[in-house]
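For this view, one protein chain was removed and the others were kept in their places.
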Amino acid sequence: MIDIDANKWKEECGVFGIYSREEDVAMMTYLGLYALQHRGQESAGIAITDGAWMDVTRGMGLVNEVFRHQLPHMDNQYIAIGHVRYSTTGSSLLANTQPLIVNYSGGKISLAHNGNLTNATAIRKRLEEEGTIFQTSIDTEVFVNLIARSRKAAVEEKIIDSLGQIEGAYCLTIMTEDKLIGVRDPQGFRPLCIGKMGDTWVISSESCALDVVGAEFVRDVEPGEMIVIDDNGLRSYQFAEKQKRASCIFEYIYFARPDSVIDGQSVHDARFMMGRVLARESGFKGDIVISVPDSGTTAATGFAYESGIQFTEGLIKNRYIGRTFIQPTQQKRDTAVRLKLNAIRSVVEGKSIIMVDDSIVRGTTSGKIVKMLRNAGAKEIHMCISSPPIGYPCYYGIDTSIRKELIAATKSVEEIREFIGADSLHFLSIEGLKQCVPKLNCDDMCYACFNSSYPVDLKQEHTADSDKYVFEQRKKDK
Amino acid sequence: MIDIDANKWKEECGVFGIYSREEDVAMMTYLGLYALQHRGQESAGIAITDGAWMDVTRGMGLVNEVFRHQLPHMDNQYIAIGHVRYSTTGSSLLANTQPLIVNYSGGKISLAHNGNLTNATAIRKRLEEEGTIFQTSIDTEVFVNLIARSRKAAVEEKIIDSLGQIEGAYCLTIMTEDKLIGVRDPQGFRPLCIGKMGDTWVISSESCALDVVGAEFVRDVEPGEMIVIDDNGLRSYQFAEKQKRASCIFEYIYFARPDSVIDGQSVHDARFMMGRVLARESGFKGDIVISVPDSGTTAATGFAYESGIQFTEGLIKNRYIGRTFIQPTQQKRDTAVRLKLNAIRSVVEGKSIIMVDDSIVRGTTSGKIVKMLRNAGAKEIHMCISSPPIGYPCYYGIDTSIRKELIAATKSVEEIREFIGADSLHFLSIEGLKQCVPKLNCDDMCYACFNSSYPVDLKQEHTADSDKYVFEQRKKDK
Amino acid sequence: MIDIDANKWKEECGVFGIYSREEDVAMMTYLGLYALQHRGQESAGIAITDGAWMDVTRGMGLVNEVFRHQLPHMDNQYIAIGHVRYSTTGSSLLANTQPLIVNYSGGKISLAHNGNLTNATAIRKRLEEEGTIFQTSIDTEVFVNLIARSRKAAVEEKIIDSLGQIEGAYCLTIMTEDKLIGVRDPQGFRPLCIGKMGDTWVISSESCALDVVGAEFVRDVEPGEMIVIDDNGLRSYQFAEKQKRASCIFEYIYFARPDSVIDGQSVHDARFMMGRVLARESGFKGDIVISVPDSGTTAATGFAYESGIQFTEGLIKNRYIGRTFIQPTQQKRDTAVRLKLNAIRSVVEGKSIIMVDDSIVRGTTSGKIVKMLRNAGAKEIHMCISSPPIGYPCYYGIDTSIRKELIAATKSVEEIREFIGADSLHFLSIEGLKQCVPKLNCDDMCYACFNSSYPVDLKQEHTADSDKYVFEQRKKDK
Partner (left out) sequence: MIDIDANKWKEECGVFGIYSREEDVAMMTYLGLYALQHRGQESAGIAITDGAWMDVTRGMGLVNEVFRHQLPHMDNQYIAIGHVRYSTTGSSLLANTQPLIVNYSGGKISLAHNGNLTNATAIRKRLEEEGTIFQTSIDTEVFVNLIARSRKAAVEEKIIDSLGQIEGAYCLTIMTEDKLIGVRDPQGFRPLCIGKMGDTWVISSESCALDVVGAEFVRDVEPGEMIVIDDNGLRSYQFAEKQKRASCIFEYIYFARPDSVIDGQSVHDARFMMGRVLARESGFKGDIVISVPDSGTTAATGFAYESGIQFTEGLIKNRYIGRTFIQPTQQKRDTAVRLKLNAIRSVVEGKSIIMVDDSIVRGTTSGKIVKMLRNAGAKEIHMCISSPPIGYPCYYGIDTSIRKELIAATKSVEEIREFIGADSLHFLSIEGLKQCVPKLNCDDMCYACFNSSYPVDLKQEHTADSDKYVFEQRKKDK
């Protein structure tokens, strides 16, 4: 099988939660997860409660695949939380799907998590030394053990007590038998927002899910804030001191859906602006502007707007590719990119082309696209990337794996251009990027994958041999 | 379940065939069908032969779903034909999947068909009166019975003999134990082209499938031509007198992939030109040009080019919708469009918008999109359609069902505009449309769904009560 | 995978039909087929009609597997026919499942068939020469073509007309939009009986299915009789002259369920008597009588009764073996029998054992069981078989394939005993067998597999190279 998006960074997860005496909460969560599907295509789960029983349905696959037969049996509940998980090979374990649902001294609790705890290994080691067992390799299990061991009385206090012990990036949706709780880490790495329709409360990784379920956007959850929703409405707790904010800039570059608004900044507008700044910075001239669909398209239209050069479709993307597409025989390996993309000869033939993409991770796909365009007759190919070179791994919930695979970690821009075979190559500068999120304080963002300025002091656990599979108890799939 | 594209016309089918002593013909056919998937998402089938045995694998679902477990067992063959079938509810019968494979006095033969025979009912009635049984409701079974009853000696002659008896639109791929045969009807309604790589011959509904399998485009099959491929290479037979050509203009408007070239005309270029002519014809002014993705995008970029008004993404399409998406509860029916499309508020708010779509069939989806844009703050919505109003059914392989559902059959443009709720509405004129296919003789096209000038004299069988389910032996799904 | 019953003869099929204005006919057919499951585990199908539509659901697998999700969608019909098909590898084609359902000049008709037409190849050849195509390799398709080509007016006449052209063994259930029809061949090879509950009519291969659905046994269908059931009740037609009857004696030995009564003779009583006669004929003495479960048990209890030697369980059968059990590694091949059967050491150790089984086909399983008993400490093993040696193939609906595999075709009883490793071996004599069906005229039975007195003159088509896969258009499974 081929992983057709193998050269893209993978968002770790998306979360959703709903508290309603009016709506079919499982159905709403299903729709919400469907809108968040781009944040994780590997597995999905929904936990529900009617106030007495608590139950979870989880499975490998797309939201629709996991729930189409189950959903009719999940009605008549009043709180639900849901989770979608990213797709990679190594850790595709059914046991690692979320939400978790556990019994502890305080009753039943269910959790779903987007992000990555940077001190999970240390906490886990400590908990194991104290006699705790772990059945999964996900951070969520570490966190729920902290809650269970807290000496505080109320569940809200137990959670706050536990939050004090963890570091890193986390957006959590938590459900007890009578409360829906949302938490965003003190630096605000990952997005989390609040919506409302009637007396129904919704929390979601992205605002696009509010649109789909028909909820009005209320506000973003603030960094370091915990919100608790029950029959008394919404209460807010600031569980952590104000820290330097470090929201992930890559949400605006690639992860989030263009129709989402995160922390007041439209994702579409940021991407459009990236295209405009790219046009200014690169000064590239050509006959047409094309994009690598779909993620490069918004920036490409911005480039066209700024430069006055016509935007045209030059590459067609096949919409039907499944997650388990069979790989053609070895000698046909180049087919993999052709299955996904095809150049339109009549558009590109004899043209000087400006091609916009969002990022370059390994560079191999970019190289194949350039080759495909040349085979279709393109005269010149000037490539514009709407992000700076990614030279450093991310430890906050993105699967960038080890640094060695990042082409920008070892090659200069000129070397990358040569590797890809483009006539010109321009990466958006960090300074340029900062101009693209005018609704935000651009210094409140995390640019660590570009400049290695990690907002959290990373302990010894992120050494060369450690990686996200540190808890994995299973051999990689053959 | 919701049929998310219920308001689009459905192409009936796509066909593919390959003859090779070098390649894995089943794998190549699988890749070819995958590239033709947009022509039919309901079922797929591949028939193979190694010269002695002949076998077929067929199933409901996308190409990838049907074949992912089967493909490894289909190697070591040397001829293959494949078929994808459109998606509608009524005739989703496993029994109706193609290719057919039958035994007759001449041996084994397998057929796949794209199109619609306009005299199938009459032939079928005659054959039944002569004692023939029918196990499916597809035209292909009618045609293969004609072949079996032909008194001619060679299979090529039997086929030509049978072609003389049928009327309507058909592209056929036929396989015997040692020949691959392609046929295009005398008026050339549906596309069929020939490709080659090394000594391997390929035939395909569209050229995009040649690109995916790595074959060079050789030429289109001519109307009225039958090509026969065997170890002696390709032979051509002109089985019918030259007739007035009537190629389907809708292939260029919506059905075909933009990266295909049909009869020498690039589909992308035709669509881009439709946008340009729309800009000229409508004279619409606005702040931005947006499209209804994905099918309206090419024309929208053409409109932007011609008008000088910026093209921007205003609607985001969810890429993960499955064919069997669960329908939300009744009161949430509006959710259906929101699941598929979402407006980007920051783009459309306060703007005068020119929105380009390819066609309007029933008008209900268009109405919901207009409402969605207004809810997102759009000031004015000027809608441009890159086809003339569809006022008449198609009898040549398109599921336009009965005329009553076509909004343009009963409403004027102004009434449609009002129904949809747009501020303006412009349909491309037929004259304008004719300018968009400069590589073709525009009088060689079929515009019957716009102007009812059916190129074939339609007999009594297309009366009110006849429709494509005429042979259907099964109740519609509940 | 291992075929755990690979050494047993395979019944070809079971059929069931119901006509009712009161009952859920699909549910009743499902229950009936479930009771007939022993007659075919490979595939199952049910065709239904409500008088207007006619529909069929067919699939590979057990009745329960094929219908558990479909049955709820099959209600509100008033006629149904069903079919179960035997399990072998070669012809496990979905296309070969029954009932067939076709359109012809007389409307819609559905058929299911148990048996084997001995002149099918000749008819098929003739029909192909006249231009008929064949999409399956089952006799039913041959027969329905005869019906469609009949010049007679009424469907009953068409059927009778067609019956005049076929030879061999057949029990047919046929359904039109308003009639249920049952047919038994003139020699009565295979069983077919009629039941009734209230105004509901039922026809079934065996009476055990009447018991399960709660119908009273009315009578057997007579050889050469066609019964037609509609709103006017049941009408009988004798379509063929009285011929010498030739009912299959093997139904009483192995195929039918012991709780069925066929043509007035209880299957259980026949088997019990076989055991009694075996005791008399063999004169075997021993400490205990055991059976090879389950098919040898009834005769074993008869042997015990006649001989006064105690019947005990000496072998335990695993009830959970599936049709697709994974085969252990090559060196563990002996495991196959151990998976199915295990000896009880405390029962057999040091004992002289009389073991009763119903038949020996290839002899390999018998040999493994003898070895297993010796390993468990058995002192002497005297084997009794409740049928004569099978030395000749069956052409009337049983998959005995070619004669070479039949151990009794090439080996004497003494040679078989030596091959198996038993201390003694006795086969029931044909004369003895004739005493076991006192309710029947024992000369009205077919004993051809024992003595080669085939009741129908077999034409040239049953030569060495012809076999039941003669129509097969597919390679055997790899």
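By written order: A, B and C. Residues from 1 in each chain.
FYI, a contact is a pair of C-beta atoms (placed from the backbone, for glycine too) under 8 Å apart; a residue touches a chain by one contact, two chains touch by 3 or more.
Predicted model, so just to flag it, every value in this text is computed and none were measured.
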item: Visible contact partners (per top-of-document touch definition) of the missing chain; value: A, C
item: Contact residue for the chain not shown (choose from C:63, C:142, C:169 or C:227); value: C:63
item: Sole contact to the chain not displayed, among C:60, C:122 or C:212; value: C:212
item: Absent-chain contact - pick from C:130, C:222 or C:313; value: C:313
item: Subunit C residues touching the omitted chain (full complex); value: 24, 27, 30-31, 34-35, 37-38, 41, 62-65, 67-68, 71, 208, 211-214, 257-259, 261, 266, 268-269, 272, 294, 297-298, 301, 304-305, 310-313, 316, 318-322, 324-326, 328-329, 332, 334-335, 338-339, 342-347
item: Contacts of subunit A with the absent chain, listed as residue ranges; value: 50, 53-55, 73, 100-105, 108, 128-135, 144-145, 148-150, 471, 473-475, 478
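We take it that only the chains that are shown with their structure count from here on.
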Subunit B omitted: connectivity of the other chains: A | C
item: Chain copies touching (subunit B, subunit C) - same or different residues, decided at half shared; value: same
item: Cα superposition angle of subunit A on its copy subunit B, in degrees to the nearest 5; value: 180
item: Maximum centroid distance from subunit A, chain identifier (CA atoms); value: C
item: Distance from the mean Cα position of subunit C to that of subunit A, given in whole angstrom; value: 60
item: Separation of mean Cα positions, subunit C and subunit B [Å, integer]; value: 48
item: Where subunit A touches two or more other chains, by residue; value: none
